[in-house]
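All protein chains but one are shown at their positions in the complex.
Take a look at chain A:
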Amino acid sequence: MKKRMSKAVSILLVATMVMGMTACGKKEETKVDKNVKKFEIFAGISALSPDNADKPIIQQMNKAMGVTIDWNCISGDTLTEKKNLVLNSGTDMPDAFMGASLSDSEIITNGSNGVFIPLEKYINEDTMPNLSKLVKERPDLLATCTMPDGHIYTLPTISEMGFKYSDGNDYYIGAIPQFMGINKKWLKAVGMKMPTTIDELHDVLVAFKEKDCNGNGDPNDEIPLSFEWGHWCAGMTTLFSAFGFTDYNADHRAIKNGKVYFQASTENYKKAMEYFHQWYKEGLIDIESFSQDDSQYIAKGSGKDEKLGVFSWWEIPEVAGKHADEYEYLTFLSGKDGTLGVNLNEQGTTGHDRFAVTSNCKNPELLMKWIDQAYDPVLSMQIIYGPIGKYFESKPDKNGVYVETKDAGGDLKAKTELWAPNRQLSTDFGKYYYMEDRAKKRLDDTANIWFKNVKNFEYYPSVVYSLEETETINNNISDIKDYVSETSANWIIKGGVEEGWDTYINQLNSMGVNDVVAAWQSAYDRYQKETK
């Protein structure tokens, strides 16, 4: 009986396997049908924003082209997860992905798979007049979104918000992403002057910790220094300038005299880790710095009593809230023997993660015509910020330039913006709309305050990687980043840099860090040759 039973079971197994296989039959080739005017789009949206279908700008775009769109809008943490599921399940494929922050490796893989279709044949005067006009103004634009296999799978976005520095070059608004702020009221309360070296800052932080600086009667609720470990704008690497570097790049990529290297394996990095462990031991660093999220961080800064002595962010007001006037920039500090080094953040004005069309789309031409409207300067303005009548005044001023309404600023942008391809040329400011005051202030501060201490203006450019380089980088970099982040956080908290350093370097080597650096270097060398 046992034998017979097992025979029955195996028959059952085979049967289910066959069933499963037939379930995954061949996919039909999508035929082009010019009459199709209905599309399905998977879209990423800002967490505060309503569904794309409810946005006036979308309704306007649909009406102009006579199309209807079924939106599948996803926001927040689930975006990556949902996007991966849709891209990899092979079923329920939408006609296009918009604002879904596609990574280069996703674009290349899905492009070569045939999931995304090449778009270059649609980029012409007839189908995409606005984009073609833009390409005429910025001839390099299409090269930045061409993948190593020679195809364009995603449409470009350009944002030239920057400034011309006294050295004659243009710099981007994010050249120094982490601005440190220090509480000058507290400085006065402890009777100390603005620190210029890292050791002076140390003494100031000790004083912040010991005294009741905010005067609420509790000497223990002052947090001398708070940050978010590894965060692009709330990180702490601005303080590393005292050890000769800053580590703004998330991949720890740095360049000096044309030679690319890995920042987190340098001797300077080791010294910084050792130094800041001392601060942690003395209780100068917020113990939540390694686990808090943006909302906790901002709550600390903008709460009833000011709690933060020194913090880091894109700008002071967003974190400090109503206490913003009490803070002042704490610019780059120097270390022993006057060491002071800054590595600028990498400069990029173009992106290409906003729009891709899938092979499921029956009428790509119309869809491309539809999205081309996003490259119209006035529509672009409304995509980046919000609609005319809500974010901008209904009528332009006497120069024909749109002015922000009183409600603009704060979180209105996050509620009205659309994650779609767009253009923002440096010449658009003052012609179609004015630059927002916050951005203007940040650019001025970067040039006039923060750039004063910058000696080295070299940065890694936006290069185009070959297929092979992309593969090397993608296979290794995410594990390397995780490892560096975990190990460094543990060093600052628990110490042990001296003992752990050799193991750390060996581990990085065995994880392929040298291959990754070599890939960065060869892409850079090729870029230098091409631009010369």
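Odds and ends about this structure:
Here is the rule we use: a contact is a pair of C-beta atoms (placed from the backbone, for glycine too) under 8 Å apart; a residue touches a chain by one contact, two chains touch by 3 or more; residues count from 1.
Throughout what follows, contacts and distances are computed from a predicted model.
For the chain of the complex excluded from view, the name given in UniProt is "Sugar ABC transporter permease" [choices: "Sugar ABC transporter permease", "Fumarate hydratase subunit alpha", "Biotin-dependent carboxyltransferase family protein" or "Anti-sigma factor antagonist"]. Although one chain is not drawn, the whole complex shows that of A:46, A:60, A:80 or A:456 it is A:80 that touches it. Touching the chain that is not shown, out of A:56, A:129, A:283 or A:461: A:283 (per the contact rule at the top). Touching residues on chain A toward the chain that is not drawn are 1, 4, 12-13, 16-17, 19-21, 24, 27, 80-81, 84-85, 87-90, 106, 109, 113-115, 229-230, 280-281, 283, 287-288, 290-291, 478-479, 483, 485-486, 489-490, 493, 507, 510-511.
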